[in-house]
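Note that one protein chain of the assembly has been removed; the remaining protein chains are unaltered in position.
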Amino acid sequence: MEDREAVLFKPMEKTGRGFYLVVSILGLILAWAAFAYSRQLAIGLDVTGLNRPVYWGLYITNFVFFIGISHAGTLVSAILRVFGAEWRRPITRAAEAITVFALVLGTGNIMIDMGRPDRLLNILRYGRFQSPLVWDVVSLSIYLTASLTYLYLPLIPDLAILRDRPSLPRWRQWLYTKLSLGWTGTEVQKHRLERLIGIMAVLIIPIAVSVHTVVSWVFAMTVQPMWHSTIFGPYFVIGAIFSGIATLIIVMAILRRSFKLYSYITDQHFSNLGLLLLVFAFLWAYFTFSEYLTEFYGNEPAGMRVLFAKLTEEFSPLFWAMWLFNFVVPFVMLSNRRTRTVRGTILTSILINIGMWLERYNIVVPTLTRPRLPSPVSSYLPTWTEWSVLLGSFALFAMLYVVFSKVFPIISIWEVREGGEIAARQAPGVHAAEAAAD
Amino acid sequence: MLVRTINGRAVKIEGNPLHPVNTGKVCPKANAALQVLYDPDRIKGPLRQVGERGSDNWQPISWEEGIALIVERLSEIRANPGPHTVAFMTGRVRGQMGGLIDRFLAAYGSPNHIRHDSLSVDGERIGNELMFGHREQLGYDWDNCNYVLSFGRAFLEASRPTVRQIRAFSSMRRDRPNRRAKFVQIDTRFSVTAAKADEWVPIRPGSDGALALGLANVIIAEGRYDAAFLQEHTFGFEEWKDAEGVIHEGFRSFVLRNYHPIQVEAITGVNADTIVRLAREFASTQPAIATGGRGASMQTNGIYNWMAIQSLNALVGSIEIPGGVMIQNHPPYTAWPDLPADSLAEAGRSMPRIDGAGTRSHPLATSVYQSLPAHILAASPYPLSALFLYYTNPLFSAPDVRRFYEAFQEIPFIVSFSPFLDDSSVYADLILPDHTFLERLQDDEIEPSLGYAVVGLRQPVVAPLLDTRDSGDVLIQVAKAMGGGVAAAFPWENFAHAVQFRLSGLWASERGTIRATSFSHFWDELTAQSVWYDAPYAFGRWGRVFNTPSGKFEFYSQSLKNRLEARRGEFSWDDWLDELEIRARGDALYLPHYEPPRFIGDHEYPFYLNTYKLMTHAEGRGANAPWLQEKFGLHARRSWDAWVEINPEVAKSLGIVEDEWVWVESPLGEKIKLKALLYPGTRPDTVNVPFGQGHRSYGRWAKERGENPNWIIADEYDRVAGTAGWYATRVKIYKA
Partner (left out) sequence: MPRWGMVIDLDRCVACQACTAACRAENNVAFAGPEDTELGRAIFWHEVLSEVSGEYPNVRGTFIPRPCMHCENPPCVRVCPVGATYQDEEGLVLQRYERCIGCRYCMVACPYAVRYFNWRDPQWVESLNNYRNPDVPIRPKGIVEKCTFCSHRLPVPACNQACPGNARFFGDLEDPDSVVSQLARGPRAFRLLEDLGTEPKVYYLREGA
């Protein structure tokens, strides 16, 4: 037992060359992105490829995309917890961290998109509840608070464990002491924590659903062609969970490999998630298809122009790539046992993430390029600034993750212990089998 | 024009509601005048070129030095080789400026005031002279007109006076309950005017005369003409016998014989049925006006085209009636005083003109602007010693500009009065910058339109921003410094005094909107109202309408005949007509007829090149105004650039796609690179390029932006009139 757990402490206790290498590369990318953004701050959004009528572009795409993948954590740690799925235990924290970091990046991108970030507080001073954007601000803040809490609560017992490890440097022990809030693991404490986590787990599900619904409403509440749709709420939620799971799979794979967590994150987990992914691929395809079919039969000229922009005109490569990545590939790879391998699932997940980013892009941009009234300019080409910010966003995501797993256990130690106890009670010997397979 | 000023700054331009032409409205160009006034690239003060010509190497000098320099040069030249070797080229000579320059040259001793009219509207003017006896553009009573046939007149985009025409267009359509006029635009391209018109007739380039005569044919054949008018007010409609007893064919039989709609369809590409329909509509929807613009009149066959168009008005009696053609009245100016006797000046004035106007090459011309390079390069009839440029930019605006560049090298002394460092001024030796029009006093007799006389008076609305001087003042200062007869010809202290002198006639006439007991009261009132105008046009004063030998509208132009016949003995008649490139012989020579247009370039150059003006362009002058640039081509949805309009089917066959760079090359061996605009309103045999871009110099926003088609347009002529054949160049296009 203790040996197996050593793996969980190792990343926090030993810092290898790889860590510094990764952090420096990410740091360089971040510095570059920061430079690009500071230029944008000084000059204005002129440095982007945005224009009239394509007022929104890459940044808003990123926003929707990151909010989407934030559903990874909620899904795994809350939904699975509520349903008592035991295999969730090793990955709950990893998932919850995705949620928090993705939310940070989502909101970050929307601020980057603002013409006057210096006036951010005007939203508090003058916020109007009639504006879907304010719904967004509210639901995002709630979601972020809830997710942070939900990340933090189960961390407390682990912080106490860490606090008690003498091998860690002084400042970290101090940090853990402060953060663990005097956790000693008494039954009362345990009971309280379990209840709190239980409540949060239930609460966070509707919050998460609301967040992505509201994000979709930002678009759906306008009268613009192919935005003004009643199914946008569920459509966005489905897409969010879809990309959330895919992201989770990727993160799991990275963690498993870099922290050698083979005994905690098993092939079976990948296979389970792969199946879930397949289900969502079908759901996504169903929503997308009905959305486009309705538009096509509606035959409303403004909508048709957008539709054909995607089906056959300049957006068609992106549109069909999206179908390939979001449906064809998952369908082929995941419905077949022989291709639903760990590698196959990971590969599919990466493609799904690209596909879902394209989906967001295909929602945001084509509509804007086809205004109802004639306009001389109607194209959009993101500039290097925007690409840099996109790259920087991913780098920041990775950086947050790397640093987080350096300071905090990315696998929930106590939950795994607890799970081990439950498992031991139910099926002794499983651990031994897993250990052998490793 | 009213200008709102705040603390001496002009912030907004609006029309003068008292002005009968503008009635408080202005076009976008006038709005953008603020960007002309405050153009950061204006010349700051007098400059002398110290480097090579065109090197743009300038030394600021004082006004005194500048004027002294001119006086010195002019005095030298006057003595040797003689005053006639000095020429002025002018463009927008407003109000008294034209007369002042004429007078300056006359007093100095030169016949060479070369106006830009031969590039512009001389085709119309000369055509009118031949039929009406007035060498000027006509007035039109649009407000009462029910049907308009416009042959290549960019009625809503250019033409003149634009704002008045726009208002008239609006009023023809909607100001008269239940009487909405029909407007038919005959044009080789689908212009904004064509788009707004009720019908667009895409005609084959250069064939307007044939179309007009085809319409005449139907009107005559169907007896739809105004017999009484023809009888009373026209000459040459029926067969007639001259003093020698020779029988001449009348317009009636000439047209019936030659211009059957089927024949005309073959020439113009306009369907015979359409011709018949338009003729019937025109003749039955009275009053109707047939008019035209440069598209018809500035062709190699422009004069005859114009005569054909005007004969339509005569056929239906649309002359001197409400809703028809009017003969413009002019203001009762005080005549310029006689010039003092000066034998040197008289000798100079009687020399032949440098541009060949009025000679055997261009017998009807009074200015042949674009012929200057040929004459200068050949030193014929004499070399030029000095050239003054006032409000004109030949190195941009003339056809085949390269030859102008070459000619400029041969002129020893060039002076420009431009406030802007335009394409030509960069090649000047001396620049004495004028005020811009918001900084100077300027009277203006507006273009013919209302029939009655209108004089506008523009007051300076802001103090001059820079060290500039009114060119009129400078001219008077030069004259005074020259001394002798030249000085004596200018008894006025400055230009404003000269204007007052001329306008005192308005006061003395005791006519019009301003009456006063003394001239100084009159002037104050004029200054306050900015405009004086006469009583509304009185129709039916036939005595002044036709100033022709017959006193009537001449289908058969006796004045053309007289002017050509006068030289019959001097050289071989047929050779001469060949030289003038007129194919007609006999009576047809003096009748409106279809003279096939000539083109430069054979089948290797498959497209006719058409250049045109846009509302957002003011000849060469608007290019440095960002407001105009930013909305340059509305129909093309392009701005800040020039382009070439190509028929989409043709483009497809050439493999050219939208926005692709293409070369447009003419037989001159010159080519320009433009972006393709696949424009459905383009004839398959024609390409269109907007005029106005491609300055080599003018200011930061104008310079090297787009291309100037004048590099590839050949120097062709309607020779008899000396007018430019602007649409005579054929081109080829290919991917760049």
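For reference, chains read A and B in written order, and residue numbers begin at 1 within each chain.
The rule we apply is simple: contacts are C-beta pairs under 8 Å (C-beta built on N, C-alpha and C of every residue); 3 or more make two chains touch, one makes a residue touch a chain.
Keep in mind that this is a model prediction, so the values were computed, not measured.
Checked against the full complex, the one of B:R294, B:R353, B:K561 or B:H635 touching the unshown chain is B:H635. For the chain left out of this panel, the touching residue among B:T616, B:N688, B:N710 or B:T723 is B:T616. When you scan B:R103, B:H233, B:R705 or B:K732 for touch with the missing chain, the hit is B:R705. Residue positions on chain B in contact with the hidden chain: 6, 9-15, 22, 24-28, 31-32, 34-35, 37-40, 42, 156-157, 162-163, 166-167, 169-171, 173-174, 180, 190, 192, 194-196, 200, 202, 465, 615-616, 626-631, 634-635, 637, 639-641, 647-649, 679-684, 701, 705, in rising order. The set of chain A residues touching the chain not shown comprises 43-46, 49-56, 110, 113-117, 119-120, 122-123, 125-128, 130-134, 137, 218, 221-224, 368, 371-378.
Here is the rule we go by: only the chains that are shown with their structure count from here on.
Put simply, the C-alpha centre of chain A and that of chain B have 70 angstrom between them.
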